[in-house]
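Left out: one protein chain. Kept in place: all the others.
Here is chain A:
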């Protein structure tokens, strides 16, 4: 059956087919071995393909677990319920289906959903001297690591699996119960530790940095101090690190938080943002074709709409290279 969604899907991929062997666009060939002007002869199958990265959303929003076990999903939802609390009247991350979104992200991508360089050598941090790190690793001072961005070698799937396990171990260590069985206040105390752990490298660098620079010139009126200090003591952070073992507690927390924001605000086709609740929360009309200059100054009545509710563009619009696309060309340099 040809659904509207699959038509749209194929539409948006035509012309992106240059990477598929043999498909040739007029004026643009993937290499000079294909027949010139083969765009007209490419079959539909050749045109509709999954690109190497950032594939289009699934045809149907997923509604069953494909990566997490039931137990893991329950634990993840306990965490989500504290990150973005809610209920049926005022949906939070759980009600928006964020767990389904994350499950789909981890199931559909191996290992990363965004382009990621995954080859070594990898970084290993030291506190005092580079000689602390194992042979073959790149020694980086612990307080500098945040500046280099993502450097982990562990795929996100493993980070989730091990991180969720560690979260329960840490809850047991601190309060003698599984995370999901703790009250909201206790759960928040745990998440605060993880959050603060993630900011430790940066905070340490900023303290060191400003000490080395000497005195400021008095612009202290309303300087923001976020991130420069954390409320959790070093002892507590060290303990969390020890219990989490091979997973970085701050890195795990940050990954869940980032994915939660994605699941709240990505198009519902990806499994989260159920009933457009994320977009309704912030008042974003989402997929619209246009706003007028008047609306830019006075606001709009447009209501949130998913991208599959967008009207199709006029296929006969001239310009934009379409003429060149259809016109046969004498190709040069075909050897």
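In this section, contacts are C-beta pairs under 8 Å (C-beta built on N, C-alpha and C of every residue); 3 or more make two chains touch, one makes a residue touch a chain; residues count from 1.
Everything below uses one rule, namely that contacts and distances are computed from a predicted model.
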The complex's invisible chain, by UniProt name, from "Amidohydrolase", "ABC transporter permease", "Gluconate 2-dehydrogenase alpha chain" or "Serine/threonine protein kinase": "Gluconate 2-dehydrogenase alpha chain"
Residue among A:92, A:163 or A:249 that touches the chain left out of view: A:92
Options A:76, A:166, A:191 or A:204, residue touching the unrepresented chain: A:191
Touch criterion as defined above, residue of A:61, A:83, A:164 or A:190 at the omitted chain: A:83
Chain A, residues in touch with the chain not shown (by the definition above): 8, 11-19, 21, 25-33, 51-54, 56-57, 82-86, 92, 112-119, 121, 123, 138-140, 144, 146-151, 188, 191-192, 195, 205-206, 209-210, 213, 216-217, 219, 221-224, 226-227, 257-258, 260-262, 264-267, 270, 278-279, 281-293, 295-297, 299-300, 307, 310, 312-313, 315, 317-325, 327, 329-335
